[in-house]
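Note that one protein chain is taken out, while the other chains of the complex remain in position.
What follows is subunit A.
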Amino acid sequence: MKKLLRKMRARKERVRQYIGARQDKLDRFSGLFSKHPVLMQGLAIAPAIVATQSLKAAWILSVGFFLIVLPTVLLVSWLCKKLDEVYRTIVSALLAAVLFVPVSILLTQFFPFISTNVGLYLPILIVDSLILTKCDLYIELGIRGGRFLDMLCTGLGFTLLICLLGALRELLAYGTLWGKNTGFPPVSEAVAMPFFGFFVIGLAAAGFRYCNNSFRHWINKKEEE
């Protein structure tokens, strides 16, 4: 038993040293955890709180994020480096609005009641502060390489959160998943209200910060000693 515990501690220490030595490389994937757009940075928070009443709505929002927000950020940060912040805001809003037209028409083919599912929270992505924040980060800090990976991780982090939240709220509010009855008894339709979204996101943000702080403390522990 003692031998097993010693082996486990040694393995844990090796893992800690391995991760500690590669922190710079792991930071490229920070959009999934330590720089999560909703839970850590408070960006794209309106769709995550109000529109995630069902898994279908969450899925529509995440597809919209990848097809509208991601290309807008990449194009604006690549093409509009020399533009003033004001004109960059206007160009990003116009570009996202132009991208919204074909994306919305495409999504309507698969989800005919898109305006009921997500309402104004898909168009809201056009003027979300995440676009400007990421563009400013890439332009003013001069980050060139790894932009696509960073935005991909940001999008994946956003998608995972809203899909989990949408599934949970649909199950608790209506007892269904993707509109299909699961046999799970619904708890209360109030779960679909915005206040529940605020509660869950607030608690999830606190949990994320606790895990992030504990992880950073564990990685850097021996180095401080």
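The working rule: a residue touches a chain if its C-beta (ideal position, glycine included) is under 8 Å from a C-beta of that chain, and two chains touch if they have at least 3 such contacts; residues count from 1.
By our rule, contacts and distances are computed from a predicted model.
Pick, from "NADH:ubiquinone oxidoreductase, subunit RnfA", "Energy-coupling factor transporter transmembrane protein EcfT", "Stage V sporulation protein AE" or "Phosphate-specific transport system accessory protein PhoU", the protein name that UniProt gives for the chain of this complex that is not shown.
"NADH:ubiquinone oxidoreductase, subunit RnfA"
Looking beyond the chains shown, say which of A:I105, A:L149 or A:V187 touches the absent one.
A:I105
Of the listed residues A:I19, A:L32, A:L74 or A:A97, which contacts the missing chain in the full complex?
Considering all chains, including the one not shown, the answer is A:A97.
Which is it among A:L75, A:I124 or A:I219 that touches the chain not included here?
For the chain that is not drawn, the touching residue is A:I124.
In the whole complex, not just what's shown, which of A:L137, A:L177 or A:A205 touches the removed chain?
Among A:L137, A:L177 or A:A205, only A:A205 touches the chain that is not shown.
So that we can see where the missing chain sits, which residues of subunit A does it touch?
These residues touch the chain not displayed: 40, 42-46, 49-51, 85-86, 89-90, 93-94, 97-98, 100-102, 104-105, 108, 114-115, 119-121, 123-124, 126-130, 189-190, 192-199, 201-203, 205-207, 209-210, 213.
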